[in-house]
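Take this structure first; my questions come after.
Omission of a single protein chain aside, the complex is shown with its protein chains in their original locations.
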Amino acid sequence: MSRKFATWDTAIIALTVLVLIIASLVVDNFGTSRNFTFMVLDLLPIILVALPMTFIIVTGEIDLSVASTLGLTSSLMGWFWNHGLSIETIIPLCIVIGAVAGVLNGFLITGLGLPSLAVTIGTLALYRGLALVVLGDGAVADFPFNYTGWVTGTIGGGAVPNVLILIVVLALIFGVILHATPVGRSLYAIGANAQAAHFAGIRVARTKFWLYVVSGAVAGLVGVLWTLRYSSARADNGAGLELAVVAAVLLGGVSIFGGKGSLPGVLAGVVLLTALQNALRLEDVSGQALNIVTGALLVLSVLLPNLISSIRGNWQRRKLRQSAA
Amino acid sequence: MTPAAARPPIKFDILKTRELGIVLALAALVLYTTINNPRFLSGQSVRDNLLNTAILAVMATGQAVVVITRNIDLSVGSVLGISAFAVATVMSDHPGLPMIIAILVGLAVGAAAGLLNGVLVRYGKVPALVVTLGTLYMYRGITYSWAGGSQVNADELPAHFLNFANDNLLGVPWLVLIALLVVGATTWVMRNYRVGRELYAMGSSPPAAELAGIKVARNLLGAFVLSGALAGLAGVLFAARFGTVDASAGTGYELNVVAAVVVGGVAVFGGSGTVWGAGLGALLLTVISSALAVLDINQFWQQAIVGALIVLAIGADRLVAVRIARSLRKRDAHV
Amino acid sequence: AGCGGTTKDNQSDSAGTQASATADPNAKLKEGLKIAYLPKQLNNPYSDVETSGGEEAVKELKGEYKKVGPNDAAASSQVSYINTLIQQQQDVIVVAANDPNAVCPSLNQARTAKIKVVTFDSDASKDCRDAFINQATTQGIGESLAKMALEQAGGSGDIAVLSATPNATNQNAWIEVMKTELAKPEYSKLKLVKIAYGNDDDQKSFQEAQGLLQSYPNLKVIVAPTTVGIAAAARYISSSSYKGKVQVTGLGLPNQMRQYVKDGTVKKFALWNPADIGYLAAYAGAALASGQISGAEGDKFTAGKLGEYTIGKDGEIVLGPPTEFTTENIDKFNF
């Protein structure tokens, strides 16, 4: 199985690299540094939310409320700003509020033992509703330029977007935790067999609880970044992002049943989706076709490896039979 | 988790069923709303509520069957869209066609979409959530590409098609009758026929189902085709009821449908819950949103309240399940 | 708050780079200009009509026409498209902003890249575009809505508004004017009971109309300042027991409303010609890109068949007064 893992990872990463190379050669304006910045900004929310989502899906659960948490923190950010709080206070506050939203999810799921899919569909509606309560139909726009500018800007005006540092740092932290620490090991065990994990002394409920808190906090942070990027705090910010994130994580080879998957695969999945969409848009392929490509990619990414291995198996068996006959 | 099949003495059964909780919640909600605004129980209002539930309940039925097999069908909203657009296009091009043809077209489109889902899940060995998340995008994209910016308007549709949404049999609208029939028949089959029990078995333990010699492939395709076909049927009802159909019809419905199923007590891990529970879930969700509108609750609070109620409903359901588990242990106890 | 940090009150705003080139009124309109349209969302019949006018104008100008856009009208989904248009080095971007601020940084980047930005239908912040094509003055539309409501209500009674999204810029502005109008003595017998939001979603609007009638038994008129809302409300009323008792008016497309005008559900509604908006925007964009105008107040240019226009305050260009549609004249229009 670990072998199959490796090939899956390399496959998706290779595919991503291939798409990037082909696109820079074939698509006009794809390889420019400005387009690179645009792409990084486009994948920023998906990639950040995908990090804790990967952990959660590896443990066999799901969090569909992330986009609504994002909307809630965005709304609150506008509200705080209107009420004269300083931005330096607002940012940590929003992250904490995101974490609190995660605490509620975590409590319902691990404390009361409710299924996460059902709970987070409920809080998806709840948090988005609260976002509307906070800001209503309004939008708050006048955030300070040194912050909004930082999010959309590049390091020293060059080719490397500022937010890329954030992405790299967080991805490294999450990657190391998942792949090289006891906590990471326990996540896979929980996802594959929670009872056996419990018998091995792993605190299943507590671990899952904290994952939801982290997921909420990251969603809160992304709410802040989203607001600053578009200089617009609104209740409907990020609506629908949850499906894009889940799609990217699954595309990256994480099993929806838990216990399988790797972070490099997920990162490649996010980059692949964003790069393809960017390239297709530059080629004036319509938004509708983007839908079809995204969907097909998602299905094919799991289907193809399965098909290949089953064809290989049949072929081997046939050869065996022939040699026996 | 509750036993779908455990059948202690009848009295016990009614007190413990998870559907009872929904019925009680529904009754309380209707009562409270009616006290505040008696018009809530007026003929027109009840009719509107039932009509609004019908479409959701039809989709929830198919979804419940799929969820019982430990799968999920997220593509239903997009299937509704493609079917509604197909039917509206056919009916506006051939206004002479009878209603039954419209229904058959919708069922066929939906069944084809469901079949593709099922084949990918079963033969492609791709998890249902991945497949149907993918086809959610694909079917929607196909509808968009087909429709372009165009829209089928009410004035292009034949009158008998539009009237179908308002006509009734003995005072009960056709839409509601169809929904009742779909929910009732499916519940009955799931409870009393071999194929129904096999679907429960498949969801309860997929590997055991294979070993037990259950025709897993056939049943699974059947479940997905049913879910697709019912989403297709919902598309026809949607087109007839709303008259205006564009490529975005039914966007985001999948979450409502899954919410209805879950609120209705069908466990997302498969193997337990009932179809009529899912139908009740659909009714409850619809009544909640219309009650909030009637109670004149601030528009901005409405969504938050719906969310909170969904969470509450799941929590209450869990409470019932825990109590059943405890009584089970007591019954076995010999200490 | 405020402990030395950056707060709303002490921030130094350095956003917005007003491009102010000097205009040469005698410059010839360039040929081969790349003019891209970015409506609020694709697959909206109303914006399709608008952009079709744009396509016509671009053809007259011998330019390259292009239309791109997201499938949903979320505030941020347009940004990626603007970025793509920058990468493709278009000459003019004609955009209907989903959010006045969210698109701003990108639009300013476009302008830094020497792309002219014209907004239509729904404006962006005025410091991030070169000109705005206003379909009619806010004042004019608000007044006309109030007047039609008064007529339809027969001078007195409850009215309700069924708007688009709660944050649609232009709808909110019109509703504000309408409210100021309603405060005047001649409107004293009209009572605005509720503003409901159908999110420019056909089905949601339909259900909101339904909710309004349940909650407000004495409702006489629903005013829907959005083409989606008015069609949905008219459709609900025409098929319910309220037909004839409750009037629908507002802003609508003649093709969509023809049926309801003919069956008496709707007596009168208004709209400008959306195709002209797109048409005018193309000429304004071309004039900007050719250096004929700079977007300053008082600049003049000729917009093909529509004649001469003058740029008003804040770069606004007003299309003209809205047309009112009734049984008598509706058959003369086809859009």
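Order of writing sets the labels: A, B and C. Residues in every chain begin at 1.
Note that contacts are C-beta pairs under 8 Å (C-beta built on N, C-alpha and C of every residue); 3 or more make two chains touch, one makes a residue touch a chain.
The rule is short, and it goes like this: contacts and distances are computed from a predicted model.
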Name under which UniProt lists the unshown chain, selected from "Cytochrome c oxidase subunit 4", "Phosphoribosylformylglycinamidine synthase subunit PurQ", "ABC transporter ATPase" or "Ribose import ATP-binding protein RbsA": "Ribose import ATP-binding protein RbsA"
In the full complex, displayed partners of the excluded chain: A, B
Sole contact to the chain not displayed, among A:52, A:122, A:223 or A:259: A:259
Selected from B:118, B:271 or B:307 as touching the chain missing from the view: B:271
Sole residue of B:65, B:157, B:176 or B:209 that reaches the chain not shown, by the stated touch rule: B:209
Touch with the omitted chain, as defined above, among A:29, A:82, A:154 or A:193: A:193
Interface residues of subunit B (partner: the chain not displayed): 1-8, 192-194, 197-198, 200-201, 203-205, 207-215, 270-272, 325, 328-335
Missing-chain contacts mapped onto subunit A: 1-3, 176, 180-182, 184-186, 188-189, 192-193, 195-203, 259-260, 317, 320-321, 324-325
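To be clear about the criterion, only the chains that are shown with their structure count from here on.
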Between the pairs A-B and B-C, the one where more C-beta pairs touch: A-B
Far-end chain from subunit B, centres as C-alpha averages: C
Chain centre separation (subunit A, subunit B; CA means) in Å: 29
Contacts with 2+ other chains: residues of subunit A: 132, 136-137, 286-288, 291
Subunit C, residues touching no fewer than two other chains: 42, 71, 166, 197
Partner subunit C, residues of subunit A touching it in the complex: 28-29, 32, 34-35, 38, 42, 81-89, 132, 136-139, 141-149, 152, 226, 229-232, 234, 236-240, 277-278, 281-282, 284, 286-288, 291
Subunit A-touching residues of subunit C, taken from the complex the two chains share: 1-9, 11-15, 42, 66, 68-72, 74-76, 79-81, 83-84, 86-89, 99-102, 104-105, 125, 165-167, 172, 197
Residues of subunit B defined as touching subunit C within the complex: 37, 39-40, 42, 44-45, 48, 52, 144, 147-151, 153-155, 162, 165-166, 238, 242-244, 246-249, 289-290, 293-294, 296, 299-300
